Each structure stands twice: as structure tokens, then as C-alpha cells.
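Have a look at this one before I ask anything.
A single protein chain has been omitted; all remaining protein chains appear in their positions.
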Amino acid sequence: MSSLVQNSYGKSRVRLTKVARHPDRHDLKELCVDVHLEGDFSASYLQGDNRLVVPTDTMKNIVYVCAKPHALASIEGFGQALAEHFCRHYAQVAQVTIDIVEQPWQRVTLDGNEHAHAFIGTGPDRRTCSVVLTRQSLRLESGLDDLLLLKTTGSAFSGFHRDAFTTLADSDDRILATSLTARWHYTQPPADYDQCQCRVRRALIEAFAGHRSLGVQQTLHALGEAVLAACAEIEQIHLRMPNRHRLLVNLQSFGLDNNNEIFVATDEPYGLITGTLRREH
Amino acid sequence: MSSLVQNSYGKSRVRLTKVARHPDRHDLKELCVDVHLEGDFSASYLQGDNRLVVPTDTMKNIVYVCAKPHALASIEGFGQALAEHFCRHYAQVAQVTIDIVEQPWQRVTLDGNEHAHAFIGTGPDRRTCSVVLTRQSLRLESGLDDLLLLKTTGSAFSGFHRDAFTTLADSDDRILATSLTARWHYTQPPADYDQCQCRVRRALIEAFAGHRSLGVQQTLHALGEAVLAACAEIEQIHLRMPNRHRLLVNLQSFGLDNNNEIFVATDEPYGLITGTLRREH
Amino acid sequence: MSSLVQNSYGKSRVRLTKVARHPDRHDLKELCVDVHLEGDFSASYLQGDNRLVVPTDTMKNIVYVCAKPHALASIEGFGQALAEHFCRHYAQVAQVTIDIVEQPWQRVTLDGNEHAHAFIGTGPDRRTCSVVLTRQSLRLESGLDDLLLLKTTGSAFSGFHRDAFTTLADSDDRILATSLTARWHYTQPPADYDQCQCRVRRALIEAFAGHRSLGVQQTLHALGEAVLAACAEIEQIHLRMPNRHRLLVNLQSFGLDNNNEIFVATDEPYGLITGTLRREH
Partner (left out) sequence: MSSLVQNSYGKSRVRLTKVARHPDRHDLKELCVDVHLEGDFSASYLQGDNRLVVPTDTMKNIVYVCAKPHALASIEGFGQALAEHFCRHYAQVAQVTIDIVEQPWQRVTLDGNEHAHAFIGTGPDRRTCSVVLTRQSLRLESGLDDLLLLKTTGSAFSGFHRDAFTTLADSDDRILATSLTARWHYTQPPADYDQCQCRVRRALIEAFAGHRSLGVQQTLHALGEAVLAACAEIEQIHLRMPNRHRLLVNLQSFGLDNNNEIFVATDEPYGLITGTLRREH
């Protein structure tokens, strides 16, 4: 009566903490890993024949087993090692997807001295990566989630389409706030994923701060260009910028001016602007 | 230096409450609407030229304006009407996407009598729809989110692939619990979306309860088949079934048996099984 | 330099699933339990002397061990049994607090027939209880969380205090919506906690639906009175009613009337009304 036109399965939210105990200091990594497989699994769907099914519990075990010898220098490197493990061990697998989010921990620093084994949680922005490995191809994407940025001036929005449904006034000076998400691909693997991530983050912050915005769309494009300029290894970048509105509060009823001073932050509804820039060669 | 290879923008989480005040009773609908547009908007990204940009604030207004004359009999109908409004009014728009989630309210019933104007919130399962309209095509998807289902027996998982990374034991009687998400397309629009949604929900519950599961994959397939059997209008259905594990608690240390009685529910990690069934003609 | 003027410790979010496997049907209970102890624990704070410390891991074990022989007919009964276990076994304990939230599962019913072992998650309202046991006293509180109620008419708010900071208009017909929380004490333990909980829930819904509200404060009082009238066992009830505002959307700019038809639901800011009623004897 039906055909099974797509199927996948996996284990989500495998949480891994690894401590590297060096003589003079400890290093700490905390990751949350998702594993998903596609391949020759239709018998489990159609007949309940599980012979080719690698249990999701086994996937969880493999995350820990692979983490033991791995240096975890970057989530991209670990994601790729994990994906390769699944392809190497399981002939029935056609495609492995590994998604990783890193919990940000910063070494405690006291009077300029780095502490050997104490860490403080930071954020809210977090590093992510996604690895999709098949028998023929590898697709690796690095990312950054929830980078909160706000500027109190240098942002306008005017000259937009007006019609019977428009009530928004032009603004030549508004607060611009966003919780930015970025995802990017490399032309070729960078020498150092961490250092590349830092350059991306810095380029985004610097471009956001310095850009005179005529709209979120234009700012998004400027941020994408800044990243491509800062990181020659990056081929393409996708940006997602929710517009976290700060609305001017009307104080006239109380006999008060409001010269762009007092605002209310609203979570919903919110604008959502996306775009993808690809490097021209 | 770069080309803008994709862009879209819109307004998310526009919350709408509509009350239809009939003489003998009030009807209530609460929706959360997302609007996204693609089209001739690259000038806003590249030059900050906003002349073709319909502000996201205007999109919000349009949701309310369109809701006023609309009966809101189904979210699918309203989503389609909204999408058509955007295509009709804005030549620069190539594609509109409308996503709607309905907040479930049930009329209060006291001693078998339906109350005229009081409602109680239910759930957690919620109806959803997604409408994608272009100048050439309409794609409409109905859905159901977070349907919590649990069975205390009639579920096994055994005969799976075993290797050096396996620690899971075979189980011939385990709790099966999920928080199901479904998305489906119609061969042709049904006469009554609401009634179709009810048949889907009932088919899912009935099949889940009655199926002797050899694995979540097989159960997922059985649920899909049940929906296709119950609703001739449906062409294709996608199901997503997280495996919300209930793990047997080891009571041996306390000199107690645990004959499949005492479990701990864990939120992470969790298995995640997906599949898409298409009707064979 | 300092004195330790208060201390307590415990285990939170111990999740328990119990299945009672009767010949003809299975019963299911899912609870989330918090245990907290006060007593002779200052040596652990002051000197790191843990000899009197019952590890929180042991508390978790005790929840499962106590659940094994217990019928779990009510969360109140189980909470009391747990509290007594801690007082009986640990002389160093002066006070035990047990907080329980029950995950609502409803037996699947198909064509009027109750299924033997399949369940569907409901809500969002959930039952709660809190037991505080000392060497001299027992304090037991039952509760209900997140009961969503909305009425489309029969609610006004006018004649309130006006001054230079007032901008709100009088309303003689507004939507009233809340997510109600209730906590109550008994004069003496009821014969059946479950049946009592059902009468409370029903009294709240019925009073909310039927009351002609002049303000949330008055409605809260009417609900409390209704509960005291419906349940002679209850001595005192505390109610917490957030005012989940639905604001009329201004459609005048679009040449449309809005006769109390089209609203926007807002999550913040929200009004929050509380009150406690005690039975007069």
C-alpha cells in the first residue's frame, strides 16, 4: 500500500565531558553529540527485522569510546572521527550525520594567573559543527549559535514599501539587537578550526559594531562579507538574524519626552532575516 | 567578492486570538503564525535599498487584517488565504511560507452541557500546518506535534546488530514511550481538514496501542500505514518518534526483585527514529 | 567569623515510573520527586565531616525502594510514606520535605473501551503535593499546577484607582485567561485524595466559567469559596492567577471595526494575583 521513501535513526543528546589531566593543568571539553544514520535499514521498518540495526545505545557507547583516545582539539575533528568510525565499522550505513554543540567553559583567571583546574561557564553563544559523511563525500559545516549583539545607534530602517497595511514609521535611529546564528563551509579544511572560529566571531562582532545599518538585511550581508574577508578558508556562510525588537515607550501621557532613551524589549513577534553568501572566485 | 545565493525574511510568532460571538455560544481560536517571503529582495541586502521590502511589521498587520473576515474553520484554510494575500499584493514576492501552530482549547463541559464561552487548555499535542505558495505551485502540509504515547507492554527490541561496542541486552518486554510528530501531504484537499486531522490522530493512537512492536522503526511504519489506511486523502506522511526511554531500576542491591515494575524516565540521551511513507497507487 | 543559621540538602527531580501489571490491565504512575532534609548536618558544612550525611544518591535509591511495595494510590500517600521512612531511619533528621509532581497520563479509550496498557499524555495541568514531616508535626499540602482557563466574556475591570500614571481604559467585556495554580491544606486527611483533587479541579472550572468577574481578584475569591464549598475536608486554599492578557488589536488604520473579535496574546508583562482563603468555623 505504501513505500518507505525516507528513513533515518540515531541517538540525540549524548553528553560528553572529557578532562585531560596534564601535570601543570587540566583541560576541559564538554560536548553534546547527535548521531544519525541512513542506509540499509528498511527491513527493521517493514518486517521488524533488526539484524542490521546498530542500536542507538551502541551509538552512545561509540561516542565515549572514540572520545577516549581523541584529543578533542576541535569539535570538527572529533565529529569527523566519529563519522568515519560508523562508516568503517558498518557496511549497512550509507550516510552518517554527526551534530555537535560545545558547552563554553573558560579557565578561571585570578590576578592574571590562569587556574590549573577551575572553570567558569560562559555564553550564551556556543560553537557547533555538523559532519555529513557518505561513501563518496564529506560535508563539514562549522557554526556559532546565539551570539547576542546590540547597538544603541547606527541603525536605521526607512524607505521601505508602503501600502494600506503599513503602520510602521520610518526610523533613522533605532536600537538593533539580534541573537545571531551562523553556519559556514570551508573551501578546504583550515589548519586550525578553533582559530578560524575565533576569527569568524571577531569579524561578526566588529562588522556589527562598525556597520551603519540601513536594515537588518544589509547588516546581515555586511557581516557575511566581513567573515569571507577575514577567513580565506571559508567558501560559504549562512546567517540567521532574528530582529529582537526594542520598542520606544510612549511617555507623552505622563508629560515626559522620550528621546530614544526608554524602550521595552519584546520577544514576540520578531522579525527573522536570513541569507547565504558564497565566495566569488 | 561574494554572491548572495539565498535570502528570506519574515515575521515569526504573530499570536492571534479570534472570538466568534454567536448568539448562543462563542467560538475561540488561538494561533501562532510565522510568515516568510522570498523574492526580489537582494537590493536590500546589497545596497540597503528597502523599496521592495514589505516590513515584517506590515506582515504582522496583515495576519490580523486577514483574520477579521476569515472564519478560521481550519488553520490550513487560513494559511492558504494568508499566502495568497502576499502573492496577490506584492509582485516582488516569489514564494510565501506560512507556518501555523494552533493552541488547543476545549470547550468546558459541565454535567454533559457545553458551556457557551468558557474554555480549558489541553494538550500537549498541537495541530500545525505549513503552506508554501509560489507563482506556479502550492504545497500544503498538515501536522501534529508532541503527541505523548506510552505503552507498558507489547514492545520488544531484540535480534539487533551486536559487536564490540554493544552493551544493550535484548528485551522482549519493555515500555515504549514517545512524543510523536507527524507531517503529511494530501493528494487533493480534503473536504474537511479538521475531520481529517481527527482521523489521523485517532489512527496514530489506535495503531500505537494495538501494534506488537519489534522496534520503534517497525512501529513507526505501522503508524504510517494506519494513517494512509484511515485517510484516503493523504499522499505521504512523515513521522518522527523520539524514544523516551524508561530504564529498569536495579533493586538487587536492596534485596528486591524488579519484575518490570519500577523504572526511571530519562530525557537524554534519547533515540530518534524517523521515516516517510508514500502511498502506492 | 560567621554562624550557619540555616542549612538543608537533598535530591531533586528523582523520576519514577511504576507499572502495576494486573491480569486484565496495567496501571501507570509517573512521578517526579524532590527530597530535602534538615537536621544535624552542620559538621559537614563546618568541618567537612560527612558521618551524618545521608548521600543524595541514597535518597534517590530510597525513592525507588519505597515505591516497590507502595500502591501509589495517591501522591500524598506516597509522599507521607517517604517522609516517614527518612524520619524512622535517620535520627539526625529533624525535618523531611517531600515534593511530588505527577505526570498526567490518561488510559487510551477506543470506541468506549479502555485499553489495557496504552496511555496518552495529557495536561498541561498537573497534580502536586508537598509533605513536611518533623518529629512533632506533619504538614501536607495538595496542589494543582498550570490549569489553563479562558472565558471570552463575563469579565470586566473598571472603577479602579485613576491617577497621573493611569492609561488603562475601563472595560466591561474583556477576555479573561489564566494559568491557575492552587495549593490547599486539609482539616483532616480525606478518605480519597484523588477524588478530592477531582472535586477541587471541577469546582475551579465550574466557578471560573460561571462567575461574572469584576476583576481577577474577585474571581480568585469566588474560586476559593467554590473549592471550600465543594470539599468540606479542605481547611485553607491558596490560589495564584497570572492574568494572561489578550489585547484588542487596533484595526482602525485598516478601515476595519474590531468588535471584541481580534486579539493578540502577550506573555509579558503579566498581572499576577494571589490570595489565600481559610475556612471559618
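Here the chain labels run A, B and C in written order, and each chain numbers its own residues starting at 1.
Rule of thumb we're sticking to: contacts are C-beta pairs under 8 Å (C-beta built on N, C-alpha and C of every residue); 3 or more make two chains touch, one makes a residue touch a chain.
Since this is a predicted model, take the numbers as computed values, not measurements.
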Residue touching the undisplayed chain, where the options are C:Lys11, C:Arg201 or C:Arg246: C:Lys11
Of A:Gln6, A:Thr153, A:Thr167 or A:Gln195, the residue in touch with the unshown chain: A:Thr153
Options C:Asp49, C:Asp146 or C:Asp192, residue touching the unrepresented chain: C:Asp49
Missing-partner contacts on subunit C, residue numbers: 1-15, 34, 36, 41, 44-58, 60-62, 65, 89-90, 92, 157-161, 163, 165-168, 213-218, 220-221, 224-225, 228-229, 236, 238, 242-243, 267-280
Touch residues of subunit A, complete complex, unshown partner: 15-21, 26, 28, 30, 61, 64-65, 67-68, 105, 108, 110, 115, 117-125, 147-154, 175, 179, 205-206, 208-209, 246, 249, 251, 253-254, 256, 258-266
Where the unshown chain meets subunit B, residue by residue: 164-165, 167, 253-254, 267-268
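What we mean here is this: only the chains that are shown with their structure count from here on.
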Closest chain to global C-alpha mean, per-chain Cα centroids: B
Centre-to-centre distance between subunit C and subunit B (centres being mean Cα positions), rounded to whole Å: 29
Separation of mean Cα positions, subunit B and subunit A [Å, integer]: 24
Where subunit A touches two or more other chains at once, by residue number: 165, 167, 267-268
